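Let's turn to chain A:
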Amino acid sequence: MPEVTTGWYLVLGAALFIIGGVGLLVRRNPLVMLMCVELMLNGVNLSFVAFSRALGDIGGQTVVFFVLVVAAAEVVVGLGLVVAILRRRPGATADDLASLKG
Partner candidate 1 sequence: MSVVAQAFTAPSVDWWALTPQMVLLGAALALLLVTSMSPRSVPRWFGTATTAVAGTVTVVLGLMLWSDVREQGPSSTLAGAFGVDGFSLFFTVLVGVALVAVGLLAHAYIEREGLDGPEFHALLMAASAGAIVMASANDLIVLFLGLESLSIALYVLIAMHARRSEARESAMKYFVLGAFSSAFLLYGIALVYGATGSTNLAHARDYLEQHLFESEQLLLAGMALLMVGLAFKVAAAPFHFWAPDVYQGAPSPVTGYMASVAKAAGFAALLRIFFAAFGSYDVQWTPIVAGLAAVTLVVGSVMAVLQNDVKRMLAFSSIGHAGYVLLGVQAANDEGTAAALFYLFAYTLMVIGSFAIVGIMGWSDGHDISRYGGMGRTRPKLAFAFTVVLLAQAGVPLTSGFVAKFQVIAAAVGVENYLLAGLAMFTAVIGAFMYLRIVMAMYVSDTDDGGPTPTVTWTTGIVVLGAVGFTVAVGVLPQWLVEFSRDAVPVLLLGS
Partner candidate 2 sequence: MDVLAATEGASSFPLLNYLIAIPAVGAIVVALLPKSRSDLARPVGAMFAAAAGAMSLYLMVSFDAADPGFQFESLQSWIPDLGISWHVGVDGISLWLVVLTGLITPIVLLGVDPHHDPKPYTAWLLMLQAGSFGAFVSLDLFLFFVMFEIVLVPMYMLIGGWGYDDRRYAATKFFLYTMAGSGLMLVAIVSVAVLSSGGGHDLTFDVVALAERQALTTTTARWCFAAFALAFVIKVPVVPVHTWLPDAHTQAPTAGSVVLAAVMLKLGTYGLLRFGLYLFPEASVWLGPTLVTLGVIGVIYGAIVATMQKDLKRLVAYSSVAHMGFIVLGLFAFTPESIGGGVLQMVNHGLSTGALFLLVGMIYERRKTRQIAELKGLQTAAPRFAAVFTVVMLSSIGVPGLNGFVGEFLILIGSFHTRRWWTVIAATGVILAALYLLWAYQRVFHGEPTAEDTATPDIHLREVLVLAPFLAGIVFLGIYPKPLLERIEPAVDRLIGHVEAHSDYQRPDPAAPVMVEHHDSGDEHHDSGDEHHDSGDEHHDSGDEHGEGE
(Lines give C-alpha, C1' and ligand atoms only; values in the text may rest on other atoms or scores of the structure.)
Protein backbone atom coordinates (compact mmCIF):
# COMPACT_ATOMS: atom_id res chain seq x y z
CA MET A 1 0.00 0.00 0.00
CA PRO A 2 1.80 3.09 -1.09
CA GLU A 3 2.05 6.04 1.21
CA VAL A 4 0.48 9.30 0.14
CA THR A 5 3.50 11.56 -0.06
CA THR A 6 3.75 15.23 -0.70
CA GLY A 7 4.71 14.40 -4.23
CA TRP A 8 1.23 13.04 -4.91
CA TYR A 9 -0.33 16.28 -3.89
CA LEU A 10 2.13 18.23 -5.90
CA VAL A 11 1.42 16.20 -8.99
CA LEU A 12 -2.28 16.67 -8.48
CA GLY A 13 -1.77 20.40 -8.08
CA ALA A 14 0.28 20.49 -11.23
CA ALA A 15 -2.38 18.50 -13.04
CA LEU A 16 -5.06 20.94 -12.02
CA PHE A 17 -2.84 23.81 -13.04
CA ILE A 18 -2.18 22.26 -16.41
CA ILE A 19 -5.80 21.36 -17.02
CA GLY A 20 -6.74 24.91 -16.17
CA GLY A 21 -4.06 26.23 -18.47
CA VAL A 22 -5.11 23.98 -21.34
CA GLY A 23 -8.71 24.93 -20.72
CA LEU A 24 -7.82 28.59 -21.11
CA LEU A 25 -6.11 27.79 -24.35
CA VAL A 26 -8.93 25.78 -25.86
CA ARG A 27 -12.06 27.53 -24.66
CA ARG A 28 -13.42 30.67 -26.23
CA ASN A 29 -16.06 31.59 -23.74
CA PRO A 30 -14.58 34.30 -21.56
CA LEU A 31 -16.45 33.07 -18.53
CA VAL A 32 -15.10 29.58 -18.90
CA MET A 33 -11.67 31.02 -19.41
CA LEU A 34 -12.01 32.78 -16.10
CA MET A 35 -13.03 29.52 -14.49
CA CYS A 36 -9.95 27.93 -15.91
CA VAL A 37 -7.86 30.58 -14.25
CA GLU A 38 -9.58 29.63 -11.00
CA LEU A 39 -8.63 26.05 -11.65
CA MET A 40 -5.02 27.06 -12.04
CA LEU A 41 -5.08 29.05 -8.83
CA ASN A 42 -6.58 26.11 -7.01
CA GLY A 43 -3.83 23.91 -8.27
CA VAL A 44 -1.40 26.37 -6.77
CA ASN A 45 -3.32 26.44 -3.52
CA LEU A 46 -3.11 22.72 -3.25
CA SER A 47 0.62 22.91 -3.77
CA PHE A 48 0.96 25.57 -1.10
CA VAL A 49 -0.88 23.48 1.43
CA ALA A 50 1.13 20.43 0.51
CA PHE A 51 4.36 22.33 1.00
CA SER A 52 3.06 23.78 4.22
CA ARG A 53 2.45 20.31 5.52
CA ALA A 54 5.74 18.94 4.26
CA LEU A 55 7.68 21.75 5.86
CA GLY A 56 5.61 21.85 8.98
CA ASP A 57 5.20 25.53 8.32
CA ILE A 58 2.02 27.51 8.60
CA GLY A 59 3.20 30.14 6.13
CA GLY A 60 2.03 28.18 3.14
CA GLN A 61 -1.48 28.07 4.49
CA THR A 62 -1.47 31.76 5.19
CA VAL A 63 -0.53 32.42 1.63
CA VAL A 64 -3.60 30.57 0.45
CA PHE A 65 -5.69 33.25 2.09
CA PHE A 66 -4.07 35.89 -0.02
CA VAL A 67 -4.54 33.79 -3.10
CA LEU A 68 -8.19 33.60 -2.30
CA VAL A 69 -8.38 37.37 -2.02
CA VAL A 70 -6.57 37.84 -5.26
CA ALA A 71 -8.77 35.30 -6.97
CA ALA A 72 -11.82 37.09 -5.71
CA ALA A 73 -10.57 40.45 -6.84
CA GLU A 74 -9.68 39.09 -10.23
CA VAL A 75 -13.03 37.47 -10.63
CA VAL A 76 -14.84 40.62 -9.65
CA VAL A 77 -13.00 42.76 -12.11
CA GLY A 78 -12.93 40.05 -14.74
CA LEU A 79 -16.63 39.47 -14.54
CA GLY A 80 -17.15 43.21 -14.66
CA LEU A 81 -15.20 43.30 -17.86
CA VAL A 82 -17.02 40.37 -19.33
CA VAL A 83 -20.32 41.96 -18.49
CA ALA A 84 -19.20 45.23 -20.05
CA ILE A 85 -18.23 43.47 -23.22
CA LEU A 86 -21.07 41.02 -23.52
CA ARG A 87 -23.61 43.72 -22.83
CA ARG A 88 -22.60 45.38 -26.07
CA ARG A 89 -21.87 42.24 -28.04
CA PRO A 90 -23.96 39.39 -26.71
CA GLY A 91 -22.48 36.04 -27.46
CA ALA A 92 -19.02 37.40 -28.15
CA THR A 93 -16.18 34.98 -27.63
CA ALA A 94 -12.54 35.60 -27.03
CA ASP A 95 -11.91 34.98 -30.69
CA ASP A 96 -14.18 37.83 -31.65
CA LEU A 97 -11.92 40.31 -29.94
CA ALA A 98 -9.33 40.50 -32.63
CA SER A 99 -9.54 43.91 -34.20
CA LEU A 100 -6.13 44.86 -32.83
CA LYS A 101 -3.48 42.74 -34.45
CA GLY A 102 -0.51 42.58 -36.79
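Quick note on selection: all candidates are chains of the complex that A comes from, given by their letters.
Going forward, contacts are C-beta pairs under 8 Å (C-beta built on N, C-alpha and C of every residue); 3 or more make two chains touch, one makes a residue touch a chain; residues count from 1.
What you see is a predicted model, and the numbers here were worked out from it, not measured in a lab.
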Expected hit for chain A (complex, candidates 1 or 2) is 1
In their shared complex, candidate 1 is touched by residues of chain A numbered 10, 13, 17, 20-21, 24, 30, 33-34, 37, 40-41, 43-44, 47-48, 50-51, 54-55, 57, 59-60, 63, 66-67, 70, 73-74, 77-78, 80-82, 84-85, 88, 94, 97-102
